[in-house]
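Inspection log for the structure reproduced underneath, given as C-alpha cells.
For this depiction, one protein chain was excluded, whereas all remaining protein chains were kept in their positions.
Every chain is named by a letter (A, B and C) in the order it is written, and numbering of its residues begins at 1.
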C-alpha cells in the first residue's frame, strides 16, 4: 500500500478539558489540524503557509468527526493523518486519534479542502503546485 | 410541520478570525454549541447543565460540518438549531448558520449526542428526564 | 467626568468552563477584547479592523488581569471598558467585568496597545488617524 501517512503526538492541555472532565469535543478539530500541519512538514508543500505562498488558500469545506472514547487531562494521543487520493481539485484527509497509553481509538474523522485564489475565487482545476506535489509523492 | 427550532445570534470575534481573514473553521463548533444551549433555554431541559443535574451527561459522538461561505471579523450570523426526532436514546440536531447582512448560508451541520450516567456508562435507553422532555415538547 | 466608556454583555459558553466548573482564566482575555471591540463600535475608529484599514496595527503589549470571583456556565456578565488618556502613542484601556445577576465584580484588568505600520515597525508618534480620533472624542 502506498498511502501517505503522518503520525504526530498531542498532549491534552488543562484548558482543553470541559466541566465533564473530558476534552471538549471542539478541540479535536485542532488535533486534526495538528495532524494536517505535521503531514505538511513530512510531505512538504501542503501546509497552510506553503499553500498561501503559492498564491492559494485551501479552506476546509467538509469536516466529519466520530467520537469513540473521551480523552482526559494530561493524556497523550497520537494523531494519524492519511492522505486520501482524489482526481478532484481537493485535498482529502482521514484521521485517527489513539490514546498513547493503551492504543484505544478516541476519535476518527475526515476533512475536505478546496482551493481558492488569493481573492477567494474557487479553483475548479488543481493548481500547478498541487499537481506537482501529487507527482512527487503519489506512486 | 412541528419541528422544534431555535434561532440565536453570534457576532464574530477578532480572535476567531484566522490569518486568511476568515473565521477559523473550528469556531463553527462553538457556534453550533451556542445554538444547542440557546435551544435548551427555549425548550428547557436539554442544556448541558440541565442534563448534568439530572444525573447524566450527553457527549457529542458525531459531528458533521459543511462550510459554504466564509464569515469575517464583526459579521453577525444567525444559528438555526433544529431538533431531529429519533426513537433511539440520542439527541440529534441540525444546524444552519446564515449571515445576518444578506441571509447567505455560511455553514450547515448536524450533531448526535448519546447519554452516559455520571460514571460515563453509555445508556441504551432514554433516561426518564429525556422521555418526559419529549412528551412535553413533541406533538 | 468625561471618561469614554462602553458596556457590553457576554454570556458564558459551555466550552469556556474548565474542569473546576468555572470559566477558564484565559477566557477573560476574550471578554476584554469583546469590550474593546464594542468600545470601537461606540466610538468608531479604534476597532482592530478600523486601525488596519488606516494602515496600522495596534498589538497589545501589556495585559494585566485580576480575578475576583469565578463566573460559571450560562452566567451573564457586563464588560465595562474605559479609555484611559495618555499623551504617548498608545491606547490604554481599563476593564471591569461584573456578573449581571448580582453586580459582583468578577475581574478587572488593563491593557496597553502600541502602533506599528503594516510592516510591523513601531510608531513613536501617534498616527494621524488616532490624533483625529482623540480630537473628536476627548473633550
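Some notes on this structure:
To be clear about the criterion, a contact is a pair of C-beta atoms (placed from the backbone, for glycine too) under 8 Å apart; a residue touches a chain by one contact, two chains touch by 3 or more.
In this text the structure is predicted, and so the values were computed from the model without any measurement.
Considering A:15, A:42 or A:123, the position touching the chain not shown turns out to be A:15 (whole complex).
When you scan C:64, C:85, C:117 or C:132 for touch with the missing chain, the hit is C:64.
Residue-wise, the contact with the chain that is not shown comes from B:73, picked out of B:10, B:57 or B:73. Even with one chain removed from view, chain B keeps its contact list with that chain: residues 14-15, 17-21, 24, 26, 73.
In the full complex, chain A touches the hidden chain at residues 13-15, 30, 33-34, 37, 47-49, 73-74. Looking at chain C, the residues touching the absent chain are 19-20, 22, 25-26, 29-30, 33, 48, 52, 57, 59-68, 70, 120.
As a convention for this text, only the chains that are shown with their structure count from here on.
Superposition on CA atoms relates chain A and chain B by a rotation of 180 degrees, given as a multiple of 5.
When you average the Cα atoms of each chain and compare centres, the chain farthest from chain B turns out to be C.
Note on chain placement: the centre of chain A and the centre of chain C lie 34 Å apart, centres being C-alpha means. Chain A and chain B have CA centres that are 24 Å apart. Distance from the chain B centre to the chain C centre is 29 Å, each centre being the mean of its Cα atoms. Looking at chain A, one finds that residues 19, 26 touch two or more other chains.
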